[in-house]
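Below is one structure, written out as structure tokens; comments come after it.
Heads up, one of the protein chains got dropped from this complex, but the rest are sitting where they should.
Naming follows writing order (A and B), and every chain is counted from residue 1.
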Amino acid sequence: MMDKDSQQPFDVLVIGAGPAGMAAAVRAAERGGRVGIVDDNPNCGGQIWRGAEDDHGQEATAWSSRLRNADITKLFGMRVFHQPETGVLLAEGTDDVCELRYTNLVLATGARERFLPFPGWTLPNVMGAGGLQAMVKSGLPVRGKRVVVAGTGPLLLAVAAYLRKQGAEIPIICEQASWSSLARFGVGLLGRPGKITQGLQLKKELAEIPFAANSWPIGAHGGQVLESVTISRGGKTEVIACDFLACGFHLVPNVELQSLLGCQISGGFVQVDEFQQTSVQRVFCAGEPTGIGGVELALVEGQIAGLAAVGEKNAAQKLFGERRESHRFARMLDRAFRLRPELRSLPSAETIVCRCEDVPYSRLQEHRSWRAAKLHSRCGMGPCQGRVCGPATQFLFQWNPDSVRPPVFPARVGSLGRVVSGL
Amino acid sequence: MLKMQCAKPIRKRLRKRNIKRSRVPLSKTSSVIFAPSADLTTEGKEEFAVLRGFHFKLDRAVMVPVQRHWILSTLSVELGKDRIGARGYALRDGMNAATYDVVIVGAGIVGAACADECARRGMRVAVVDREMVGSGATAAGMGHIVVMDDSEAQFALTRYSQQLWQALRRDLPEDVEYDQCGTIWVAADEEEMAEVRRKHDYYAQRGVPTLVVDSEALQRLEPNLRDGMAGGLLVAEDAVLYPPCAARFLMERAQELGAQLQLGAPVTQIGEGRVRLSDGVEIAGGMVVNAAGAWAPELTRGMEIKKRKGHLVITDRYPGFLRHQLVELGYLKSAHSVTSDSVAFNVQPRRTGQILIGSSRQYGAEHGEVDQAMLTRMLRRAQEYMPGLGQMSAVRTWTGFRAATPDKLPLIGPWPGDKSLFLATGHEGLGITTSLASARILVDQITGAKPEIPIEPYLPSRAVKEVAHA
Partner (left out) sequence: MHDSLLRAVTLSVNGSPVAVPAGATVAVAVAIAGQPCRRSVSGEPRGPLCGMGICFECRVSINGTPHCRSCQIVCEPGMEVRTDG
């Protein structure tokens, strides 16, 4: 089907096929470049547009069809894990590994949920909010199940609405942010009619579901599997029986590949110029890794990156205004859903923080840095490479992440030891 | 407020004898630490502290026993016009201005073992490290406790140290992951089998139990080795451990005996009983030990140590896949070249079920980045011996720098040209194994005790490029 291993470099290679990556690939290809797009999922859409196309509205359908119809080499089910030399990436699939050469690179690696440890959070059926949604989209039946949705961020509402549509009962949505910051966010939305419409739509779908601000889970209980959740709600605790806890604390960007490539990262986000170019020449970045801003910002940044990567600076410039609008929304998001300091005291001494290596909170307190904790407690040394406990400890202890080494994602020994042609 | 004064006649004497030698002026308010070795006595009603022959009058002293040390806290020192100070018994903040019997630069496994050994022999010890405990070559190495027979001296040191580890084994906490899994030296062909038999004889003569295994026996011991290996030599007492936690264990033991540890303190200069930190603070000690691994030459010019870069890869957990540490005998051919880059098949089963894959050796590389060509060679070599490794999930790779000497023996002992300076470095790939024995013979030399093995082969005087006489 496609010459995966071609020595011929792509004019533009896009990593990540969520909204930002799709937009970048489509705009670059429409200008006639030789474009490739890679994603570890079997389909495009990323996390936000995962599953059936028609569930996500016209915008998703339109971009999917533009991507389908454009002359773009699609490498789905392939995960990039290494850059053995400048201009070459290695990606691994279920049974194969391929070498991808590029002239320009667009990194649209998206975001993941932030998880915070609290007693019981390792019980089966305690999942991320997006995590449970993804499982349901993959076929997990939730009809008649009770699901407590908790954490922070706009994702909670979308997930609750989706789960309810699938037949789940939602006894409560717990949002850690205060009413006042939510209210400021709501007022801020007045300048964004699209967001209001979305919000109203959600509101309709969420009718009669109790929504509590100033509330968060403080314990999950059960023997082998989750049975109930204790929440702190406006200073009081409450136990709620449930089958699932869908719990995420907003999003953290995936910047491991950017870091491996040497792109400058500041405050956790990839630094880009007005054309979405990173500190590394010809390496662009779009979407959540440059700042958590949602689909619209991802789409406009992706387009700018795709156009700039093929040298269409004028066309890219026309999108700057739209991007400014979306940036405002991103800043509002950041302010409204900032984590409250009380969440730092959620874990007890025995609470597991690193789930790969089962490192409890008490073993981390004695350390002064992420590296010291890694070396002496094994925290972050498991296969998730600190993707879960890293952001958690960053919040709990203000530890900064380490430098990144290949593989940026676990890969087979045989793939890692592949001979790269030309080396 | 407590007061400490020099009795007048003594003060004069002090001024005469010591004012020029004094390196650490006592500040108006200082804490003073007296170690048991500081010869502290009090006389009559008026209390005198006698420190190394210098008498101090103590107006009112509260002496708090802390571990085996006496601490006189927050003394106000009456100094008069002359800012005299008995060399360094003042502590400005933490340990910065104190005097120690030994100041050790480097908190890797060798520095930690030296600190532990010094503290156990009653010395006042300070350890400084630019980063944290066990974070240099200690964190980068494989963590084996092995006997080696490149030379008689290498054998003596590795065997002595292995026995020290065995004696320590009961005390090691769980996270040190000590596992006496044994090493199998794998012979790929008949030529290497001859080497197996030679090694067996060598070890047998020296009381190390080993077992020659043939092709079938090897296959039973390690079913995931590829077919057709000629056999191997099982060295049953060899072990593996997790080095950062081993270093931390030794350091904490030293700290319990009063050793002071300062981390995140880069050292810019050492010599003549002093260690200068990058923030300008000086720590005075009777002796200074340079245990800075591959960075030791930056502090002590003229020693012949080169950085030898290595790569390692660790997999996810596959319990049962591998049972012994395996090393190819071709290692002897490949790893011994002093100049060229080489790789060798060397895998270890970790107590976690993970498999640690090595090894590579590279000279001249200064940067810690993963070198794809070396990584590829190393992993291909590993897969030639154990094809099943290819399908395993690799979770991490890393690199590190070993401190390599031309004759592959460490530098342990006094540095010619500075009587107060001792070296404990140059351990190349055997620092974990030989750390305990290195510490023993180093401290034997400092204290004048009789070492259990001949120390001549390790003396730094053999490896001096140019002795810089001041």
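Observations on the model:
One rule holds for everything that comes next: a residue touches a chain if its C-beta (ideal position, glycine included) is under 8 Å from a C-beta of that chain, and two chains touch if they have at least 3 such contacts.
On a predicted model such as this, the values are computed, not experimentally measured, just so you know.
Across the entire complex, the residue among A:11, A:175, A:312 or A:357 in touch with the chain not shown is A:357. When the whole complex is considered, the residue among A:73, A:104 or A:133 that touches the unshown chain is A:133. Taking the complete complex into account, A:125 is the one of A:125, A:176 or A:214 that touches the chain left out.
Of the candidate positions A:10, A:115, A:329 or A:397, contact with the hidden chain is made by A:115.
Interface note for the absent chain: among A:261, A:283 or A:388, the touching residue is A:388.
Contact between chain A and the unshown chain involves residues 40-42, 47, 52, 94, 112-113, 115, 122-128, 130-135, 138-141, 224-225, 352, 355-358, 382-384, 387-388, 410.
Of the residues in chain B, those that touch the hidden partner chain are 316-319, 352, 391, 393.
Here, only the chains that are shown with their structure count from here on.
Between chain A and chain B the centroid-to-centroid distance comes to 43 Å (mean Cα coordinates, whole Å).
Every residue of chain B that touches chain A in the complex is listed here, in rising order: 132-135, 139, 175, 244-245, 248, 263, 313, 315-316, 357, 369-370, 372-373, 375-376, 378-380, 382-383, 389-398.
Those residues of chain A that touch chain B in the complex are listed here as 84-85, 368-369, 371-372, 375-378, 381-383, 385, 405-407, 410-414, 416-420, 423.
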